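The complex appears here minus one protein chain, its other protein chains still in place.
Right after this comes subunit A.
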């Protein structure tokens, strides 16, 4: 964080010196009133306050504190880019160095929202370019960014240091090229799960020729060919590089060459971990194991996009130090996993494919006693496919990894008992996301709904803030959530519940609820009404394919004028049906200080 390096800004220091001096002695006008003194003192103290929740509280004390806080806030966090206009944000906060912006709701990731819905970065980059010339960091999640936006960014912020783009789209390699060439102080360029268009521009070649200050270069989602020689040279002239995540077009032979140039890496994404084509004549088998041995600081390993199992042993030398391992693109067997995981005693974060079966998870449970986060993704992400993992794996994990805090588990079959066991064995759970891929699947042993399992989770895991439910669920499950889920902030519901009561239980029972996303569940207007007391406290509510009517949504919009109520059709529906139908396919609503947005596409109606 730049805060550690910088002293309080020059303005403030000057102010202190000039207290009591003659007005007009240069710089800002100084009033000798004691209020001003207090405000200056406060500003100097507030520099050290970084938590935005604390800052929000500070700003509510009185006007003086509000002013002081707004002058000293360095990081601006906007959880919904439409909750506030850029103009309002920059009017209040004058000295921002770091901007965090989040756009589309999460269900947009799964094609539930028609494309071109919004969340454009353009108005923000335009406004901040003028207002925050000293901006250093930008973090964007689920925003639509164009190459023009990136070009404006690159030329507007001479001190720009860090860009992190997560789940964004709309730009291509030509935008990256401009960034690389113009941002001379760039330390971090992290592209995570973005959709990047291939403009056939060799953006790697655009980094300046001299030594770079790069500390982190993550581009595993950029599926575009790069000039490897230039990448190698870039790595060679980046002595501060600690994090490097390659895309799947980098072969294992190329990886070897990069690793021997950067043994100081702490985070490595290995690229394909395979040969990209026929073994070349001149290439010998790369001694990839020795390259790993040389990377003594490696703690986080990912990639393995097209893994050749023969090369797995190459990573043994680093396993003992790994705290994070991402095998979620590696279609490996239980045996192949076991050979690795048995060395990973320090592992805290583990992402894997269900190709390892329950047996693989049992091996994880046996070794990774410090595991905090587990994600198990499906190789075959369809409802009716074979399920290689089940309640057996979940149970094993719960028994072996008692410190578990976060789990995402995709499976085809589950039992209440296993989920209940996890609720008891892992009391530190903060995030519990279980996805039983077959819709409405009951407990496959007892035939009962999964109510009791999820009920146990909300009851026993007292720190739980995020929950995703699935399987056959009645209103009972929602009663449990409303009754016990007092800390839940994010709730994800799909194909669940019997009646409006389900949603009512949650809206009335969960005071901390911030983000609620629901699809294909039988909740109607009456249920929607039951949340009127709470919607201003939420970041958003998403309901798709439920039982809402336009009338019901309109009522909410009337009753809560500061709520933006968007209704839209999914992209599978015809236009002609729109006029006839009173039913609402997608409802997306959120609080906003600045009223409805002006960039809504035609398929969105704002009530």
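Assume a residue touches a chain if its C-beta (ideal position, glycine included) is under 8 Å from a C-beta of that chain, and two chains touch if they have at least 3 such contacts; residues count from 1.
We take it that contacts and distances are computed from a predicted model.
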Options "Auxin-responsive protein", "L-lactate dehydrogenase C chain", "Cytosolic Fe-S cluster assembly factor NUBP2" or "Golgi apparatus membrane protein TVP23 homolog": UniProt name of the undisplayed chain: "Auxin-responsive protein"
Touching the absent chain when the full complex is considered, from A:360, A:449 or A:482: A:449
Residue of A:173, A:270 or A:521 in touch with the missing chain, whole complex considered: A:521
Of A:88, A:296, A:424 or A:439, the residue in touch with the unshown chain: A:439
Hidden partner chain, residues of subunit A it touches: 107, 109-112, 193, 195, 221, 274-275, 278-279, 281, 284-285, 305, 307-310, 328-329, 331, 377-384, 410, 435, 437-442, 444-449, 452, 455-456, 459, 472, 474-476, 480, 494-496, 498-499, 519-522, 545-548, 570, 572-573, 581, 583-585
